[in-house]
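The next block holds one structure in the form of structure tokens; read it before the comments.
Excluded from the complex is one protein chain; the other protein chains are retained at their positions.
Labels run A, B and C following the written order; every chain starts at residue 1.
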Amino acid sequence: MAIDLTKADRTLVNEIIELGGEDILKCFQCGTCVADCPAATAEMPLRIKKLIHMIHLGLRDELLEEDSVWMCVTCTACEERCPRGVKPFEVCLAIRRWQAKEDPTYIPPALGEIFKTGHTQNVANVPELRKSLGLEEVPPTVAKFPELLKKFQEMLKCSKIVQEYGFMFGVG
Amino acid sequence: MPVFKYGFFLGCNIPAIRPDVEQAIRKTMPKLGVELVDVKGSACCPAFGTYPSADEYAALAINAWNISIAEEIGVDIMVECGSCYSSLKLGRDCLLRDEEKRKKVNEMLKVAGKKFEGKSDVRHIIDVLYNDVGTEKISRSINIKLDGIKVIAHSPCHMLRPSNVLGFDNPERPYMLRELIEALGAEVPRYSREFQCCGGAGGFKRRAHIEAVEYTKKKLDAIKEETDADLIVVSCITCLLHFDEIQKELTEKGKGNYSIPVFDYNQLLALCMGFDPKEVAAISIIPRDEIIERIIKS
Amino acid sequence: MTKIGTVLVIGGGIAGIHASLNLADSGFKVYLVEKSPEIGGEIVKLECFACKICNRFFPNEKTYTQVGCGTCELPELIEAVRWNDNIDVLTNSEVKGISGEAGNFNVTILREGKEIELKVGSIILSLGGKVFDANKKPEYGYDVYSNVITGEEFERLVFTSSLNGGGLKRPSDGKEPKRIAFIQCVGSRDEKTNPWCSSVCCLYAIKEAIMAKESNPNLDCVIFYMDIRTFGKELQEYADKAKEVHGIKYIRGRVAKVDELPNKNLRVTYYTEGKKTMEEEFDLVVLSTGIEPPEDAQKLAEVLGIELNKYGFCKTDPLNPLETTRPGIYVCGHFSGPKDIPDSIAQAIGAAAKASSIIVSERGKLVASKEYPPEKNVRGEEPRIGVFVSRCSIDKDVEKITEYAKTLPNVVYADQDMFICSQEANERMKKAIKEYNLNRVVVAGFTPRTYELKLRSILKEAGLNPYLLEVVNIVEQCFSVHEPEKAEQKAKDLIRMAIAKARLLEPLVPREIDMDKRALIIGGGLAGMVAALEIAKQGFECYLIEKEKELGGNLRHIYYLLNGEDPQDFLKNLIKEVNDHPLINVYTNTKVKSVEGYVGNFTTVITQDKEEKELKHGVIIVATGAEEYKPKEYLYGEDDRVMTQVELEEKLVKNEVKPKNVVMIQCVGCRNEERTYCSRICCSVAIKNALKIKEVSPDANIYIINKDIRTYGFAEDYYKKAAEMGVIFITYTDENMPKVVKENGKLRVFIFDEVLSDELIIEPDILVLSAATVPRPENKELAEMLKIPLDKNGFFLEVHTKLRPIDILEGIYLCGMAHSPKSIEESISQACGAAARACTLLTKDKVIIEPIKAFVVDENCDGCAYCVEPCPGKAITLIEYMREGTIKKTVEVNEALCLGCGVCQATCPKRGIFVRGFTLDQIQAMVDAALEVG
Partner (left out) sequence: MEEYEPLIVVFSCKYCAYAAADLAGASGIQYPPNVRIIRVTCSGMVHPNLVINALTKGADGVIIAGCHPGDCHYISGNERAKDRAEAIELMLEDFGLEPERFRLEWFSAREGPKFARVVKEMTEELKKLGPSPYKT
């Protein structure tokens, strides 16, 4: 199906720049970023170059559909080798942020977990194991200091994401 | 003997899933003249798939939170996990470069009574081992030499790239981990996918599982076909977990026999230093007993 | 201030060599300073053996393409420099200091530890460049994997493999590769290393792929590229034929990394649209490494007080491409930005014009004009032959050979010497010639190709006609290739053959034609005006012929350049300078009606306002330019919103458009079946205009639909800038051409987007066509008048596309877009070059015509005219005259046109026509001598 560019929104690129994809306009579509991208081997591949092109063209709806960005392995090979200094990996994160902003169902649940415990894994959950190795039962992270965890949460409450989607974090 | 002092940043996976790595680090580093202090109250770095993927400022604030603790103690941070290294170091770099972001983030930190100044650097453990300690000292510190043992060296992507911010090793053909292993007396064979990513981080494995497994299989196959490696050594908890889990999955799915033991570098170092495997190399999916036995005996 | 008639040329590459030769040839003394032990530069390293692949492209057509490296011709050029009395070559030398000013500099040179002071009037920098160190791209594994090599190394590999016989051999194990990958833009177009485009690596990769294919047609060669940048004359055709004829594959996609497999093969990882990510195995990987500024540019710039550009190349201005920031110091070749050989040569010769024009008053004052003793008349004398045998590089004693020579008839003297080319040997030779009253000389030693010229001058110094010489090649073609015993026998035979010919040698006298010291320049555009002005500055009169009412050509319609600069003031000044110059006669509204004559003596009839006028002149410069194609495509002419780039530019300056949505389509009217070439400038022009639109309306959407973006050299910066300003680039292929329709009064552009693998629909307010640059339709008529060829696209054809980019024929030169499409900068360089070439003749009082030409033996010729048609020089005409009361038919040779090839001599059944120095009898004598059993 043809893509009608009269319906495109060329402000999209500014939104992505705003969200951290600062160098996105420099891309000249050489394909280095795709070539060695692990996630580009997927059946529905992540082709960061294509996403960048879509953003240049202003294809909002299509970009929102592209959940391939969430496959990024974060290996940064693309960023290392991009000849134009586009920082495709940063663009990848920027796209995720944009999607999360446009459609909150994109927001990863791990955000809530970190808010609650300070960690993606509950480090306080394996006291016996740690003890058997001769370690402190609970490691000296926020998990061990409830007053610090509170401060940590206070800090995060200043962020837009917690303020807007408090329900996901069990606040507000 | 110069003494180095670092704040040991744990992250999430090490203390929760592979605390034996934590113990290996805690045991080995002081023997090399590296004193470790705790970064008390540290949190998730945060991992790229979390806050960095949804709210840049929240992510930077968490980075700053972690670093500010080290700044209070007056040490640089040392990390093992590649992702943690990358997240913290990139975050720090961004805050140092961008005054406006730094200001905003410090406003958030203020609520928690903290402040980011950028005084503390973030160092990967391989950087510390290679550049502060040096391979020579490591060779001198061990009791067991890995004669005749063939070890695959896998340097984590996040330790290497983007090299303009993170880099201390050659970003395309890292050699430091290799030399550190050679310092233990082992042989480190080359193979054609030596520099391929493990494929284990991020959402790839979750969202495109079949291809992700296939991707790692290629690397493992290259190891199997092109070398007769006894074990794989990494220095990233994510890589460690991934190689370990994926081999089991491949074997279970009948894709062949994948059973190369996987170690963190400090675990191997700890064994060579004569620490008790039950403390420093206790947890694994692919059985390591046999190779540990061989190491201890050699 | 006194001026010095000497020029210092720094850097002895192809550019430095050409600059030196032209200066020396036009009456200036030259010091050529080279820091390495040998002159020759980068090209010496290019071991191209697959010779003339460059020329072997269109074997069935009348024209031939020449795009190789020129290595083959280099030795001759180096010899010409070495034996030139007016060029002092200082190798192992570097410039340490400078004082003074334009016209009179004092330069300190450090030569092998010793300091030398030189006084020079002007300086030319031809420092060349440096090949990028591939180690800086570790992902390709150069220096780690033995089968990953650079383009430069590949050329050597092809050469050495061929020497050792058999096919190509890869470094790791000597195995013949079956698949070779070429990786483009290594160390170019890359923010991490060098952001500019190195301009030559696309060309050389294709050349090398063909070399590989010629060594083994079953080889698989793949070139991985981002844009193929074959923008030079006939290079697009070269790239296309490489694909069609040789089956070389092009894959668009920058290679991410190379890994080595246990069998030493290499796995190349890349992505190209329409495929998954790819891993392919190759036996050999060739990195097309780019060009960087020369090693010590920074240091030298400080010493000389010149500025470098931000990338470390010499800083120049598009309107003054040959000038550095310091008056009196000029630049050419790679050093002012990467460029190929023809562009380097054109610039070098142009720089010679610039460097000499500030010291014209000193022309001829410092050059050594040698006085020769009067020539001894030997006609009718019994041959008295002297034989000189050289021992150089022949291990064996040549005593026996010398003794043998003495036994041959007419030999009155024979001797041997250690080095025949040494000063002492030369003196002895002269002495012997006089003492023994020799009237023929035979020299046995190295190949005549390297020192025949030098030996001739020795004969002259000894008072002998220089053509009474025969050189015997007993080194390269004898002792180097045979066992000593057999070589000795063969050497004797060869000397006997030479002596047989020597007996029949006659003195030859080069013909001298009076030189008319005026130039005719056809075309009053930028190139024509610059050429006229440069010639006038050198003190020669010229006629500048322009068919239009006004001077200026295309430049009149260019209002800003890629860098934003406005060239109109420059143009106004140029026109004024030309009109005001007392030595330039401008004829506008004028056409050339006929041209007669040859070098030194042309007569041209022009018509100005129906009035005819006859002009006499010694040289011609063709500068007729080219024009923008009037498209037939994409609704051009049917809808006002469809326009060409030039039309857009006009509208933009006049503020007549302020578009919001713009589509530009590239390559309209060329790179297609009808016109196969690339117009070279239109990619830059499109970007220039896109940037202009963005300047006035930053929110405008601009889509540039292209096949490749060819912003070579530093223009790459502007390509990036355009992208950064939001200009969108979409590629198309011949299979998926854009479509334009008008629907409900709206323009609609349909283009298949490979990246999205979907069709895009755009509704632009204006559609801009980057129309081809096409040759002037009048070229054909002019070419016929001048008896010069056009290339198959209708541009004028130079002698050699690669090595002589300015010369068409002796006395006829070419510059600007009449040669091929090119930028203002390039047109100016080449125009200066054409002026310099013309001046090498204009400075002379006589044109000397080599005597090795055909002559007719009237008694034998019966006028059958068999020889007329085959003569490649079109030098023979059939004539009739009255002899003893009857009509005698015979032929006549125009020596100015005769090439001396001897085709006539071999065609004539009646012994009616021969070439001096190579007559049938002379050759037959050699054959007979060869057959005598010695």
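Here is the rule we use: a contact is a pair of C-beta atoms (placed from the backbone, for glycine too) under 8 Å apart; a residue touches a chain by one contact, two chains touch by 3 or more.
For clarity, every value in this text was computed on a predicted model and none was experimentally measured.
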In the full complex, displayed partners of the excluded chain: C
Which of C:Asp240, C:Asp317, C:Asp415 or C:Glu476 contacts the chain that the document leaves out: C:Glu476
Contact residue for the chain not shown (choose from C:Asp493, C:Glu754, C:Asp791 or C:Glu895): C:Asp493
Selected from C:Val509, C:Val741 or C:Ala906 as touching the chain missing from the view: C:Ala906
Touch with the omitted chain, as defined above, among C:Phe159, C:Phe419 or C:Tyr559: C:Phe159
Positions on chain C where the hidden chain makes contact: 48-52, 55-59, 64, 71-73, 159, 162-163, 165, 447-449, 473, 475-478, 480-483, 486-487, 489-490, 493-494, 497, 852, 870, 872-873, 899-903, 905-907, 915, 918, 920, 923-924, 926-928, 930-931
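Note that only the chains that are shown with their structure count from here on.
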Centroid distance [mean C-alpha coordinates] between chain C and chain A, Å: 55
Whole-Å gap separating chain A and chain B, where each centre is the average of the chain's CA atoms: 21
Shared interface positions of chain B, touching two or more other chains: 171-172
Sequence positions of chain C contacting 2 or more other chains: 139, 257
For the chain A and chain C complex, residues of the former touching the latter: 1-6, 10, 13, 25-32, 34-37, 40-41, 45, 47, 49-50, 53-54, 56-57, 77, 81-85
Chain B-touching residues of chain A, taken from the complex the two chains share: 19-20, 38-39, 41-44, 67, 70-77, 79-80, 87, 89, 93, 96-97, 100, 106-108, 110-111, 114, 118-123, 125-126, 129-130, 132-135, 139-142, 144-145, 148, 151-152, 154-162
Touching residues on chain C, where the partner in the complex is chain A: 139, 185, 189-192, 226, 252-257, 269-273, 276-278, 699, 701, 709, 719-720, 723-726, 728-729, 731, 750, 753, 755-756, 758-763
